[in-house]
Every structure is written in C-alpha cells, then in structure tokens.
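With one protein chain withheld, the remaining protein chains of the complex are depicted in position.
Chain naming follows the written order as A, B, C, D, E, F, G, H, I, J and K, and within any one chain the residues start at number 1.
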Amino acid sequence: MRLLVVNGPNLNLLGQRDPDHYGRITLTEVQDRLLERARELGVELTFFQSNSEGALIDFLQQEARGAQGIIINPGALTHYSLALRDALADTRLPVMEVHLSNIHAREEWRARSVVAPVSLGQLSGTGWRGYLYALDFLVAHVREEGAR
Amino acid sequence: MRLLVVNGPNLNLLGQRDPDHYGRITLTEVQDRLLERARELGVELTFFQSNSEGALIDFLQQEARGAQGIIINPGALTHYSLALRDALADTRLPVMEVHLSNIHAREEWRARSVVAPVSLGQLSGTGWRGYLYALDFLVAHVREEGAR
Amino acid sequence: MRLLVVNGPNLNLLGQRDPDHYGRITLTEVQDRLLERARELGVELTFFQSNSEGALIDFLQQEARGAQGIIINPGALTHYSLALRDALADTRLPVMEVHLSNIHAREEWRARSVVAPVSLGQLSGTGWRGYLYALDFLVAHVREEGAR
Amino acid sequence: MRLLVVNGPNLNLLGQRDPDHYGRITLTEVQDRLLERARELGVELTFFQSNSEGALIDFLQQEARGAQGIIINPGALTHYSLALRDALADTRLPVMEVHLSNIHAREEWRARSVVAPVSLGQLSGTGWRGYLYALDFLVAHVREEGAR
Amino acid sequence: MRLLVVNGPNLNLLGQRDPDHYGRITLTEVQDRLLERARELGVELTFFQSNSEGALIDFLQQEARGAQGIIINPGALTHYSLALRDALADTRLPVMEVHLSNIHAREEWRARSVVAPVSLGQLSGTGWRGYLYALDFLVAHVREEGAR
Amino acid sequence: MRLLVVNGPNLNLLGQRDPDHYGRITLTEVQDRLLERARELGVELTFFQSNSEGALIDFLQQEARGAQGIIINPGALTHYSLALRDALADTRLPVMEVHLSNIHAREEWRARSVVAPVSLGQLSGTGWRGYLYALDFLVAHVREEGAR
Amino acid sequence: MRLLVVNGPNLNLLGQRDPDHYGRITLTEVQDRLLERARELGVELTFFQSNSEGALIDFLQQEARGAQGIIINPGALTHYSLALRDALADTRLPVMEVHLSNIHAREEWRARSVVAPVSLGQLSGTGWRGYLYALDFLVAHVREEGAR
Amino acid sequence: MRLLVVNGPNLNLLGQRDPDHYGRITLTEVQDRLLERARELGVELTFFQSNSEGALIDFLQQEARGAQGIIINPGALTHYSLALRDALADTRLPVMEVHLSNIHAREEWRARSVVAPVSLGQLSGTGWRGYLYALDFLVAHVREEGAR
Amino acid sequence: MRLLVVNGPNLNLLGQRDPDHYGRITLTEVQDRLLERARELGVELTFFQSNSEGALIDFLQQEARGAQGIIINPGALTHYSLALRDALADTRLPVMEVHLSNIHAREEWRARSVVAPVSLGQLSGTGWRGYLYALDFLVAHVREEGAR
Amino acid sequence: MRLLVVNGPNLNLLGQRDPDHYGRITLTEVQDRLLERARELGVELTFFQSNSEGALIDFLQQEARGAQGIIINPGALTHYSLALRDALADTRLPVMEVHLSNIHAREEWRARSVVAPVSLGQLSGTGWRGYLYALDFLVAHVREEGAR
Amino acid sequence: MRLLVVNGPNLNLLGQRDPDHYGRITLTEVQDRLLERARELGVELTFFQSNSEGALIDFLQQEARGAQGIIINPGALTHYSLALRDALADTRLPVMEVHLSNIHAREEWRARSVVAPVSLGQLSGTGWRGYLYALDFLVAHVREEGAR
Partner (left out) sequence: MRLLVVNGPNLNLLGQRDPDHYGRITLTEVQDRLLERARELGVELTFFQSNSEGALIDFLQQEARGAQGIIINPGALTHYSLALRDALADTRLPVMEVHLSNIHAREEWRARSVVAPVSLGQLSGTGWRGYLYALDFLVAHVREEGAR
C-alpha cells in the first residue's frame, strides 16, 4: 500500500513559525515519525510540500495512480481552493484532512473547509500527531474496504 | 490520570442505528477498546451517556473535579447546546470533541459546532477509532503540559 | 398496528393556556378522541408527554421497536431540537408532525421545523383535529406500504 | 355551505406526472372523493384549476361572494405569488392550504409559503387525503364560528 | 398627449375590499376623477386593469406606441414581476408608480419594488389622490422634456 | 391649520448642487411656491432647514404643539436617523416624506427609509412638485380626519 | 424528431427593443434561421411565444407528449417562475435554456435562474445564435441518448 | 406576594467558576441576600436551579399558580430555549430576566435572548446585584398594577 | 464621587410622550429622585440632556475629567452612534446604559446597542427605576474597585 | 484571426475523470475537433492548459497581443480567481466562457462565476460541443465587429 | 491653492486618548506639521474640527467655494454619516480620507466607509503621517489635473 502525504502553503516552515503556538518540531521530523509508523504498518509513503496550488494539483494527478490514499494538510488553501478539491475528488482515493490547530475554535470562516466534502474525515487541533492518526485510520480503512 | 468519556443523545444506540453507515460496533464495545488502550497508557476512564442535556451537565459538574481531561461526542447537541459548552468550559479541563461521521462533508449547519471553541481539537469522520485517537492525544497533551 | 403519540414541552397544559387561542379542550380529551378513532381503525396507541427533550428521546428509543408509526407535536422543540430529530430518524418509522396553530402564518423563524426533514408530512393550524388527521393518514400509509 | 376547491399550475396533470412520487390518482378522482365526502357533510363544492395566476385570481374574485371557505393548493405559486395572496385575503374567507408532498422536508425555499400568512392552516405531505382533511376541518371551523 | 393608466391584480375590487383601510371609492370613480383632471390638462387617458401579468404586458406592448407616459399601480406584482418591469422598460416611456397605502411603513419586503428602477418616481400612501399627482407630474415632465 | 415644512442636511444648497440633476430651483423658490399654494388652501406654513440632526429634533419638539401636520425631506438622515424618527413619532402628527429624486430606482440601501414607518406616505422622484403634492394631501387628510 | 422552441415575455418585440443592444433581427427571422437549420438536421420545430406564464405552461403540457426536447428563453420569468420550472420538469424532456445577453455579467440577481436546475444546459450572451447552438446540441444529445 | 427565582444551567457553580470574572459569591449567598431584601419588602421567594430545561419548565408549570412574578437567569438557555420561553409566556406572570455579565458587550449571538420578548425587562452586567434590582422592580410593578 | 447622568434625543419630553407607555413622570422628576438617592449614597451628580449627538460628545469630553462614572440613556442614538461610543470609551470611566422600555422584547434591530461593548452593564425595561439601579450599581462598583 | 483556447485546473484529465459524467473524449480530441472547425472557418488557434493560476495569467499576458479572442474553461478557478479575471480584462479581447457540465443546475455557489462579468457570453452544460459553439460565436462576433 | 483639513468627533482629544495606541502627538501638533509642509508646497490650509455632524456639514458648505481639495478624518462618522458623504460629494472637490489606525485590520464593520465612494483615496494605519501623505497627494493631483 502506498499513501501520499501532502502539505500546502507555509507548512515547510513548521518549527520555525510561531514555535510557542505550533511547537518546535519541523516538517522533516514529522515526516520521519510518519515513516517510522508506516514501516510498522507495512505501508509506503510519498511526501510532497508546495506553496503553489498548481504544483499540488500536478503532484496529485501524477502520483494518485499508484497510491491507495491521501493525507493532506492544505494550509490556508483549505478555505478557498476549489481547484484542489476537484483534484482530490478526481483521484477517487480516500482522503484524510489534517490541521495542526483547531480550526473550529476560532473565527467562523476558518471553520469552513472546501476540501471536507471530498474527504473521509478531518483531524483538527491535534498537532503533528494528527498525521499519525490519519495514517493509522487510512491504513485501517483501506484494508477493511479491501477485505469486503 | 483520570479522563471522562461522555456521549450525548442517541449514541447509546450505536451498532443498532443504520449499521451500514455507522458500523456494527456497539457503544459498549467501543468502551471496551478504550479501556484496553487506557490500561496500556496507565490512565483511568469514567464513562457516561445520556439523552438529556441536563444530565450531561450534571455529570460534568460532579466528575470534573477529580479528572484531568474530557473526551466528548455530544451528538446532535453539538450544533446548539450552549449550556453544554458552558459546562465544558467551567471544568477548565482539556476537551477533545469526537464525531463518528465527517460532519464537515454534509450540510453547512452540520459543520458548525458550538462546543468547538472550548475544545482542544476535533476528530470527525474516523468512526470509533476517533475515540482512541482522542484518548491518545489527551494523555500526551496532559503529560506534556504537566512536564512543563 | 401500534402507533406512538408524543407531545413535547408545555402541551400538558392544553386547555389551560390561552383558551381563546388554543380552545378549552385538554390533552386528556384529545387523547380520548384519538383512542375512540383508533378503536374504529383497529389500531393501538401509546401516549407520552414530557417537558424534557431527553425524556422524549428515551421514550422514542424504548417504544419504537414494537410500533409502526409516530405522531408528534414537538412544541417549541420543533425549531431547534436536532437531537429529537435524530431520535425520530433512528426509529426508521413513518412520522407525522402536528402543530395546533398555523406556524407558517407568523414570524419567519416559527415556520422552520428541524424535524420536518425526517417526517412524512406536517399538519399545522388544524387544532386538536390535526391529531385525528395524522392518525388517519398514518394508518392508511402503513397499510398501503404493507400491501405493496 | 359552499366551498371553493382551487388548484394551481400543473396540478391538472396529477396522476400522469411522476406517478411513483405523487401516486396514480388523477385530479378528477380526487374531486370525486371530495364530492362524496361533501355530500356526507352536506356542503357544496366548486372546483377550479388553472395554470394562470390571473385566472385563479379572477375565479376567487367572482366566486368568493357566495362561498364560506376556500381549499387551495397553489402549486409552485405558493412560493412567490403575492397577488394570489392578496386575492385570498380580499375574500375574507377562511382558507386551507394543501400540498401533496411535504414541502418542509426539502430545500429551505420550498418551505416558504407566501400564502400561509392569510390561511387558517396548512396540510403538507398527506397526498390527496390532505384535501379531505382540509374539507373536514373547514366545515367544522365554519360551523363552530357560525355557532358562536 | 396620451397617457396609459394601468392597474394590476385585485385593484378592480377597490371600494369593496377593506373599505376602512382603502376608502369606499371605486376604481371607476378614481378613473372619473382622473378623466376630469385630464380634460383640464388637455391630455387623453387610456385605462386598463387586469389580474393577469401577461395581459398587462400585452396591453403595454400594444398601447405604448401612441402614448407619452404611463401611470401604473402594479398591485402585488410590484414585488416580483420582473417581466412587467421589462415590459415597462421596453416602452421607453416615462413611468410613474402609484401605491394606495404606504408600502414603506410595513414589512421590509413590501418596501421593495422591482418596478422602481425603471420608473421616474413613486407615490406611496396617498390613496386615490396619488393617481392625480402622478398625472400632474407626468404631464409637467413630458411638456418640460418636449420644451428642451 | 398650520403645517411644518422641514428640510434636512444639504437641502439648503438646492439649485446650486448638481443643477442638471436636481434642477435650478432654489429652496427659497420652492418655499415661495408652497406659500402660494398654502394661501389658496387657507393654511399656514412654518419652514425649517438644518444640517444638524439635533437642531431638527429641537425644532420638531418646539413647533409640533401648534401644528397639524409635517412635510419632511430628511435628506441623507432618511437612511439612519432613528432619533429623527422618534422625534417625528412623538409629535403624533401626520407626516409626509418627500424625496426629490427616486430613492427606489438606485442602490438597495437608498430605498430604505427609517422614517417611513412613522409616516402617512412617501413621495419620491417628483422633484420640487413633491412638496406641493404632500401639502395638498396633508390638508385633505387633516380635513377629512377632522370631519369624522 | 420534434422539438419545442418557446419564448417568454417581451421576446415578441425582438428587433424593436433596444436594437443597439439586442440587434435588429426579429423573432420571426430567428425562427426562420432555426427552421433552415432544422431542415438540415432533419428535425421538426414547433414555435410558441407568450407574455403569460399560464399560457406557456398550457403550451408545454399540451405539446410535450409528441416532442423530444425543448429550447426555451423564459425572459424575465427565468428569475422567479417556479411554476414554469415545474412544467418543464413534468415534461421529462431534455431542456436547453437560452439568453440573448450574458445574464452572468450584470447584477447578481440576474445570474440566478430558477429554471436551470431542470435544464441540460444554459447558453447566455450569444444572441440569436444561441438558439442555433441549443438546437444543434439538443439534436446531438437526443440521438446519442437514443443510440444507447 | 410570592415570587419565583429561577436559575438555569451551570449557575449552581456560582462562586467556583472563574471567580475573577463572576466574583466569589455563591448562589446560596445570593439567595440569602434576596431573602433578606424580600423580608424587608414583605414578599415570599421560592428558589429553583436546574441544569435541565425540562426540569425548569416543570417547575414553572407547577409553581406559577400561586406566584405573582418570576425572576430568571436562564444561563445559556437564554439564547435558544424556545420551550422555556413558551413556559414563561404560559404562566402569564411578569418576568424579569437577569444576566450576571453584560451579554451585550461581547459576541453578537450572546446579545440575542429568545426569552426577552416575553419579559418585562432585562438586567445585564450588574452581577449578583441584578437579582436585587429585579426583585425591587417586580415588587413595585406588581403593586402598581394591583393598585390600578 | 461625582457621576454624570446623560440623556439623549427626545428624552427631555419624558412624561409628555405617550404617557400610557412611558408613565407620567418627567425627566426633572427622575433627576430629583436620583439626587435624593445620591445624597443618601454621598455622591454628586451632573445632569445633561441634548438632542444633538455633537453636544453629548462635547459634554462627555469636558466633564469626564472630574467624574468617576457615567449613567447614560442614549435614546435612539443607542443603535447607530459610533461617535458617542468612541466618546464614552475615551473617558475610560465605567458606563451604565439605561433604557426605559425593554429594547430586547421588540424588533431585532432595537436590541442592538453599539454603545454596549464599552459599557459595564445594561438595564432595559425597568422604567425610571433603571436610573436608580444604575446609580446604585455604579457607586458600589467604583467603591469596590477603589478598595482593591 | 488567431484565438486562444485556455483550459484551467484538472481539465488535462478530461476523458479519464468520471467518464460516465464527462464522456470519454480527451482534451486532445476536443482540441483536434476545434482545429478542424478552425480550419473551415479560416482561423488559427493557440492551446494552453495549466493547473496553475499564475501560469494561466502568464500565458494570457504573453499571447493576448497577437490574438483576437479567447475561449476559456477556467475549471474551479471560475468561482474565485479574481486574478484570472483581471488578466482576462487586461487583454481587452472578447472572451467566451465554457463549462462542460451545467454549473447552474447544482449548488448555488457553483453558479457564481467571477469571470463572467468580463466575458461576452457563457456556455454551460453542452459538453465538448460548447468549445465549438464558442469558437463559432467568437469568429462571427469578431468579423461583425471588424465590419462596423 | 487652498485645501480644507477636517477632523470629526473625538479627534480634538488626540494625544490624550490612549497614547500607547495613538501616540502622544496632539491635533495642534499635527496641524503645525501640516502647515510647515504646506508652506514648502506653497499651499494654504484651513483647519476645522467638530464633534457635531451638522457643524462639519455647515463648514464644508461654507468653505468649499474657495478651496481646491479636502483632507478629512471623519472619526466614527466614517461608518454611518451619509449626510457627511452628501456634503462632501456636493463640494465637487477631490477628497482624501485619512484614518490614524488601520480600520481594515479589525472588525468587519470598521472596514466599511460610507465616505469612501466619494473620495479619491483612503489612507489607513499610517498615524499622523497619513495627513502629510494626503496633503502631498492632493497637491500633486490638483496640479496634474490643472495641467491637463
């Protein structure tokens, strides 16, 4: 099983931006922890980060074929990128949406995700651990679906 | 460490209601899996379910004292029970909000949680596994906070 | 055939409250007329009234099993009790919604029923007779469905 | 006692349009059942159907004088015909509004009736039987008012 | 100079409907007073009333050619008949809008006229006299425009 | 009979501001024509103009006692001065609202008058003649009311 | 194959109204071009225009039986005639919606079509040519559907 | 004279919850001060607090008969409990609404009280003293009404 | 301690306007009762009333220096005068907002106070007594703050 | 004459994505059909597709100079890319907007095009044929404009 | 060249109000710096400040004649004074709007200026320097316009 792990704009700065708020862990360290867990679960991960909506869509179009699921933190694109939503829907893969902070605990517009209607689930406010939970859930989901 | 695991209206029927949609697992079985994980993590759990907003608030007021965190699936109260929100806020405990299905993938009003602004995070669309993730996160969070 | 007849908050005061507006008939008298009609139609009725949303949900969960349909006047819960709506939907029974006064002839918010989307039909402004029409319709509906 | 039974646009096609949804009964058959019941109740009925808002208003203006009440299913005019509403109000007769399907169980705009504020009551989702209930209620209402 | 005086749905009942509110003057009497004033002003009037939006549009299309202005009370069509608005705009004639009661002193939706954006002016709440003022203004306006 | 004729902010510049739009007639000339007509009708007029909301309210409080009606063009205060509305309502006199241009033919917010709910009628888009029509109507109205 | 070509209010004036904006071509000329193209495509056309919503619905009810598709320009009824929408839906025929000018390039309310949800497609801003494109598309669509 | 003093969800924790914000006074102490003042005024008080909407309604139904007025702080139910509002209205007693903090100085939704339309007055932001003012006002109001 | 007691537009007419609604007490009499109570409490009062927003702001700017608190009934300025709000905020004094009638029991817009976000509390619907309660609360508040 | 044919995000996958919904024709095949028609019409076409908003704008800026018109299907950028809209407007070329499915027959937000206000027309729901109609219309339009 | 520099409510307190937020510079000092710059630029300035909307309008009416442009900070009147907007528009002079703090970085309603649609430009968040920039821009603008 191969899964895509996709991060949107500004998430490459994780660990540098506002460390009191987001913690001091970097995106590379998050990816290391994901790799470790993936090895335990016997699955393969492909990582991608970009600040460009177009590059994210290009990646999804090219890599979706050989993959069985997607973990995505679209950053601020969450709230308006209908093009990213279309790209996710076109993959026909199960999608898990992850947000480091709780987007539902702040202004009303932050709670709106245009990506959610094409996702299996959404994890919000669980920091870097949210990626691990998404990985765990996606693997279980794909295996259960496959077993049917 | 003692945590409260609270379920709101209609969640006692889990496993009977719409099994194709929610799965065949019952609330008791979910609680068993939580207990098992809690044992591994070395924490204690107190369960409560009620169809009554008032009873849920009573429970929170009485049990919050000796507890260090709350996992709650408020069911449909999620969308309007400001009284439940006040009760959660008054406990001053970290709260994790769990929803079996993805409330952000449907009608706009379902995506609105009046409880979210007083919660650490929200897990939505991860079925019964969401409770385990919430437990895992809450224990890690409380221990990290305690370590500061 | 057994049907549930459920009344929400403040409907126990029928006949005492604002008699010029709601008439002088009491809830007991309405239930007597329903029983009489039920006898003619050969069906059994189970009555319940409560001012508590939780108690209404408890009743629906416990009694729905042996019943074939529900007549409900949710009182003011009509406009916000999404938990009651879930409970009604979970019964998977045909539901008829009854309102004594015409909720569509007043302020805009009164016209909104959160229960309507899980109901077969809605009778509004026909006073106590609305319960009889709901009974008549539900019996005919269940028998026609059964005959298919 | 004479009552008007008025049907708006597209209701002449009843029985032909979407029979799985609206049933196979035609408007003529509904009117026959109404006549039968009217005979039992000792009242006279005048029927009218038109696809034209103007013709419906003309009819109401001409026939209201000798009538004691109105049963109307305005079809899609329900949602915008303020002119029909004025015509109904000008008759100063009690009005019962009937809808075959439950207009409150669908999109929000379908639940809005501009005619409701000048009506005694509204029956929605009770199919052709709704006309009978409206007849029954109107006769009872007029007789009770007359008895005061 | 020839002017059109057009009245929409339900205005044929003027004098009969709610006389305490609208006065006891009939539409014919209003037209007589307009004719009298028109004679003094040396202009010709063509009257038309219909309950049908389509008939009103037909009239405007046929009579606009030989006319220099339009006085219209669209009745309830004021609030939604964009087709009537188009017909008025297509005449390219100056239009005066008249309302017997003050449509701005009641519910917010009554204050909205879809016809107003293609009219010179609007007279509201001045009863039958409003037609006279509209006539007076339109004659003055046309003569001043002609004099340029 | 004595009537008040009140003009709000910026109306003192009538004739100077945008003459192509509002005409070249000054406020003094409008008042002269009103005086002439008032003489014919046998009524007395008291004029007042101010750019200050407070001064307009002071005037209404002091002069309302001996007056039988008010003609007012509140200028831009029309759209927000709830204090002016209160002052008008407190006089308990019949009020006619006049606007030189058609406030209903432009942006939606211009069509909203907070003063309208306490006025008998509103004349909009009839230029300086609107004052004369308001005078004519108010005199007729007061005499008819007095004759009752 | 027989198709209906239906035009709503004010479209009979095509060529006379605002020729700089809509062109000088008349409705008859548009119909001639459509006939010519229909002959090439081997299909039959039935034309209808009316200013009356009711007459348009009558036509659709009577002619839909022997037809395979509908081209309609509902004029201003586009924005509010839910009755016309019902009539179109009841025909169960494929519908193409045509607008001479680009209704999406102006005020927001003009962009809203209540007819669109029951149409295959919408052509807007392509002048009289839009009818030809609609004809071409409808014929191709019906033939492809028939070939399945 | 007997008055009811009713407190809604979470108010039993007064003095413990957020003491910097709400003060350290407990609900019992507030009630003691009310009793003292009531003695001075010669009136009797009946206290009730519950976290359950249903229990609050039960109390009002049972105790309203022998009472002359109600002081209520509905807690968070203020913003959505239309059932509580109905119960208050059904008592036909004068109602005073009290809020410890100023609900109008925060988010817009907090300023909305569904209970206010059936209340005499609302005291907001005056802490525990608000109950005393409500008591004082209610006693004066009832005596003045009685004196009429 | 010196407090400012400020009344906005139209409140100078208290006692004359709508006595059935507002009572027959005049503003002078209210001020006398306030003075009496102030003497008991040992505080000094400075009164001001104006119909002009600008004059109210001038007063606040000049008098705030030597004062410890403000009681204000802004009249209709409550709903839109952001300039008055700024002036109140600039004084940095505790502010109590008073309304004679219950502004929350009527139209939705009346419930909105732009002044509330800079006030300690709001008393609404308690007639002239509201000023006394405001005085009492402000004195207690200032003394408690001073005692910290 | 040279025209630009521009496709936005995800349209490169045409034929692969949801073939039951969009058909099995690929973007290359659509372009072949366009080229064929262009040859007949004697015009030259330049194709471009990108998933990146920025690349689409770059293309328009560079190629607009030598072109006479633009056919664009902006994909999901239709609904929010004001930058694309600016780029189209800056070209000062006639623009035709094409959508494969009927964007007006679904959710309300899909019907909103931020690009429409700078376009000549919009073709929606006509599948790949829409590009041909747009080509045909644009050529006719440019030639007619040139002939003036 | 003569320019008007106008300040609205509460700006006379500049330097005293919230010095940490607005700085310690007074309005007089700002005016001195403006005068100095004006001398360099060879233009004359007339200053005015008032807390009264009416006085600001009076000033603009009297002084606009001999002036070539206006710099205005309307204070809180920015958000609702349509009368001030009319007065500015009537001057037909170029207007520059200045705000000390960034009104677009806070609540949504603060970002709305009713004055902006009649202004050349708006400077927000640049403190006292904004007046200098406005002066600089206005002088350049007037000279460039004069040079055409």
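Everything that follows uses one rule, which is that a residue touches a chain if its C-beta (ideal position, glycine included) is under 8 Å from a C-beta of that chain, and two chains touch if they have at least 3 such contacts.
Since the structure is predicted, the reported quantities are computational estimates derived from the model, not experimental observations.
Enquirer: Among the chains in view, which touch the chain not shown?
Expert: The chain that is not shown touches these displayed chains: A, J, K.
Enquirer: Check the options K:1, K:41, K:55 or K:116 and report the residue that touches the missing chain.
Expert: The single option touching the absent chain is K:116.
Enquirer: Counting contacts across the full complex, list the positions on chain J that touch the omitted chain.
Expert: Interface with the chain not displayed, on the chain J side: 52-55, 57-58, 61, 80-83, 85-87, 90.
Enquirer: Across the whole complex, list the residues on chain A that are touched by the chain not included here.
Expert: Counting only chain A, the missing chain is touched by 8-10, 12-13, 17-18, 50-55, 75-77, 79-80.
Enquirer: Footprint of the hidden chain on chain K, which residues?
Expert: Within chain K, the residues that touch the unshown chain are 102, 104-106, 111-113, 116-127, 129-130, 133, 136-137, 140.
As a convention for this text, only the chains that are shown with their structure count from here on.
Enquirer: Expressed in steps between touching chains, what is the minimal separation of chain B and chain C?
Expert: The distance in steps between these two chains is 1.
Enquirer: By residue number, over half of the contact pairs should agree; on that basis which option among G-J, B-H or E-F is the same interface as B-C?
Expert: Selected from G-J, B-H or E-F as the counterpart of B-C: B-H.
Enquirer: Have a look at where chain B meets chain H and say same if over half of the interface residue numbers show up on both copies, different if under half do.
Expert: Mostly different residues.
Enquirer: Using the touch rule from the top, work out which pair, F-I or G-J, shares more C-beta pairs.
Expert: Counting C-beta pairs in contact for F-I and G-J gives the edge to G-J.
Enquirer: Find the geometric centre of each of chain H and chain I from their Cα atoms only, then give the gap between the two centres in Å, rounded to an integer.
Expert: Distance between chain centres, rounded to whole Å: 23 Å.
Enquirer: With centres defined as the mean C-alpha position, give me the chain A-chain D separation in Å.
Expert: Once rounded, the distance between the two centres reads 55 Å.
Enquirer: Pull out every residue in chain C that's touching 2 or more other chains.
Expert: Chain C, residues with two or more chain partners: 52-55, 80.
Enquirer: What are the touching chain pairs in this one?
Expert: Here the touching pairs of chains are A-B, A-J, B-C, B-H, C-D, C-H, D-E, D-G, E-F, E-G, F-I, F-K, G-J, H-I, I-K.
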